[in-house]
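Complex shown without one protein chain; remaining protein chains in place.
We just call them A, B and C in the order they show up, numbering each chain from 1.
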Amino acid sequence: MKTPTIIALLHGPDQPGLVSRVSSWIFLRGSNIVHADQHEDPEAGIFFQRVEWIPSGQIDEEAASFEKFASEELSMKAKVAQSTDRPKVALFVSKTDHCFHDTILRFRSGEMTGELTCIISNHETLAEDAERYGLPFHHVPVSKGNKAEAEAAQLKLVQEHVADLIVMARYMQVLSDDFMNKVGCPVINIHHSFLPAFAGGKPYHQAHLRGVKLIGATAHYATADLDEGPIIHQDVTRINHRNAIPDLIRKGRDLEKSVFAQAIRLHLDNRILVYNNRTVVFD
Amino acid sequence: MKTPTIIALLHGPDQPGLVSRVSSWIFLRGSNIVHADQHEDPEAGIFFQRVEWIPSGQIDEEAASFEKFASEELSMKAKVAQSTDRPKVALFVSKTDHCFHDTILRFRSGEMTGELTCIISNHETLAEDAERYGLPFHHVPVSKGNKAEAEAAQLKLVQEHVADLIVMARYMQVLSDDFMNKVGCPVINIHHSFLPAFAGGKPYHQAHLRGVKLIGATAHYATADLDEGPIIHQDVTRINHRNAIPDLIRKGRDLEKSVFAQAIRLHLDNRILVYNNRTVVFD
Amino acid sequence: MKTPTIIALLHGPDQPGLVSRVSSWIFLRGSNIVHADQHEDPEAGIFFQRVEWIPSGQIDEEAASFEKFASEELSMKAKVAQSTDRPKVALFVSKTDHCFHDTILRFRSGEMTGELTCIISNHETLAEDAERYGLPFHHVPVSKGNKAEAEAAQLKLVQEHVADLIVMARYMQVLSDDFMNKVGCPVINIHHSFLPAFAGGKPYHQAHLRGVKLIGATAHYATADLDEGPIIHQDVTRINHRNAIPDLIRKGRDLEKSVFAQAIRLHLDNRILVYNNRTVVFD
Partner (left out) sequence: MKTPTIIALLHGPDQPGLVSRVSSWIFLRGSNIVHADQHEDPEAGIFFQRVEWIPSGQIDEEAASFEKFASEELSMKAKVAQSTDRPKVALFVSKTDHCFHDTILRFRSGEMTGELTCIISNHETLAEDAERYGLPFHHVPVSKGNKAEAEAAQLKLVQEHVADLIVMARYMQVLSDDFMNKVGCPVINIHHSFLPAFAGGKPYHQAHLRGVKLIGATAHYATADLDEGPIIHQDVTRINHRNAIPDLIRKGRDLEKSVFAQAIRLHLDNRILVYNNRTVVFD
């Protein structure tokens, strides 16, 4: 079994000596850095760091001390986690099941540093499959008339399950500004195109019409602006003139699964920092 | 040395028996098909075929007969070429030299089924290099005031060099509708993004600003609508947060070179058919 | 619903007029070719063709007639299938479950032109999961002492389930020459390296030791020579010095799933011809 570690994600205005001050704080306590990665955006003047170490002292106390040090002495925003954390993840789905199965199986196999806590869907299609996996399934129908009530019900469920992250596995509804403001945890979405190309609905149809030679998938943090959030991960696959729209959809499924999974993994492993609608990904 | 072949590119309204009629015409003359590829677009009701064969008779006569057969008996548009053809290619450049060198060296190495006939540029930057390669270099300055005259001079040069194809190796000027209408030969352009994302100017700057995780390049036939022509080939490469704009430009150069070269090769090998602003590429 | 088609896979000594004779046979019956692809290996003097058409007559009779025509008049080996065929597939597994789930879910989603008929395993690990999917699970323990009996039991099961194809989803036992000779249907295996590199056991450990920068997966037809059979499909993914063996295993799982699935799909869609220990893949 692996020795538990503390993982800190820091960012804030650049200033001389940050690498030294962080590493010395850790070293002087007798703790041992196992990974450290940093980045400076010279234009924005922002410093970013991910540092992971084996604590010498009691882990909760050392994590809390570091957080205080980072914010008070370095004036950096810090997210401090522990390698033994198992964040709770709520999975939003509609009817489409490929990302649903893929995500659940990855959590089951231990590939993800977290715990799937519930399934929330606007359709009952996947209820039986969720049950077979032993996962709570909540059906919250969404219609034109009940959007506000439905979102309120979703928020209540997310809170009851104490979700630390929402992942939308081809959940086909737009979340309102109001939902995004209230939800209080990050939301990762998978879009079935290489954004910014083919934002909005039916991207495979758009791709077919434009005659592109590559199709893609993009995982991003959801924001109030649809398909405009910070991009976490993207990938593409080659298509040709023989591929009709159903072929694009089939090929795209594999892309969507792997891109979505990679984004969730990077988030749960505390490898992503967001600024200026972009991401720094320490992979 | 390879036996000379006839290559026909056909397209037109789909009708029963086209594969049979084409192959039988060839077989009954005692000629021998070496490659054949076909495609039907069921929505558009169009049939496409590329067929290559070793003629039994005199090659020019057989090529001409087939063209007559295709248009008169099959009512298909046919482009009939010979494997020994060496189409003349005019290379348009500005100051940027990576696609310039790459394209010239590929023609020199015999990798391309064609002949570079001249370099036309709006700057003198690459004149000396063109000379070293032994290629005619024509400097046609372009400014806001002289666009029409400059294009007239370019057209004259293209005609004098009897160019069958124009390739724009990062030629940084938009060609007018008038030029496109008069030029009388296809024009291939390389755009430094995965179109339709980041059309227009400074695509690497756009990509950096949006925070994408992939950059791309797209080779397409130029049309009067900038960056809207039929896409021939695309590719992408992975970038990360450490890559500033100069890194994107450097990484992009390799993409641009290989995507541009592949598009030129496919065209010269008579592998591309265009319809509805898309391409069928028989590769 | 799609119109049923006949699909013929032909190969044999090259001879003039094969494309014409095949297409004319179809045309003259009033049937309509929807796809045709052919290939000649000039060194080996062998012709390969995949042709798919909508029959004008009764489909079984037309398929049988074509098979007779191909073998008797063209002296070609022909496999003639119908698009409505649902070949039966037996899935061999051990304890590892990623290819197991992935394969089953792809069959369930309708992505595969065939039917999973049973699971055969040398361990009971996946029995419960198989049951949840509603699939017959047969546990055939294999040990040093009982290999011959175990293989006899496996053969019996394969025959009882009338399997047309065996797919080994990380089945960790070598099949004997005797098994391969008796089985009477193709066997597809997934190997977790880019063969011929790292054949044999523990390829990820071999890859780590050699310090390669890419890991791969290879789907191939199993033959009596382990890891030496005809390669159907391969893919790779990038790794770096930070990736320890567990990372290679995790990254490799995604490769194995997609490469294995693509090979099974190509086989079931009648797109593969084998000769000289290589494959012609009409994709």
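Note that contacts are C-beta pairs under 8 Å (C-beta built on N, C-alpha and C of every residue); 3 or more make two chains touch, one makes a residue touch a chain.
In this text the structure is predicted, and so the values were computed from the model without any measurement.
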| item | value |
| --- | --- |
| Options B:97, B:178 or B:228, residue touching the unrepresented chain | B:97 |
| Option from A:34, A:59 or A:245 whose C-beta touches the chain left out | A:34 |
| Residue among C:99, C:195, C:222 or C:248 that touches the chain left out of view | C:195 |
| Interface residues of subunit B (partner: the chain not displayed) | 97-98, 101, 105, 109, 111, 132, 250, 254, 258 |
| Chain not shown, touching residues in subunit A | 16-17, 19-21, 23-24, 26-28, 30, 32-38, 40 |
| Residue numbers in subunit C that touch the chain omitted from display | 39, 194-198, 210-214, 216, 230-236, 240-242, 276-281, 283 |
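The rule is short, and it goes like this: only the chains that are shown with their structure count from here on.
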| item | value |
| --- | --- |
| C-alpha-based rotation, subunit B on subunit C, 0 to 180 degrees, nearest 5 | 180 |
| Numbering shared by both copies at the subunit B-subunit A contact, with half separating same from different | same |
| Subunit B and subunit C: spacing of chain centres that average the CA atoms, whole Å | 38 |
| Between subunit B and subunit A, distance of the C-alpha-averaged centres to the nearest whole Å | 41 |
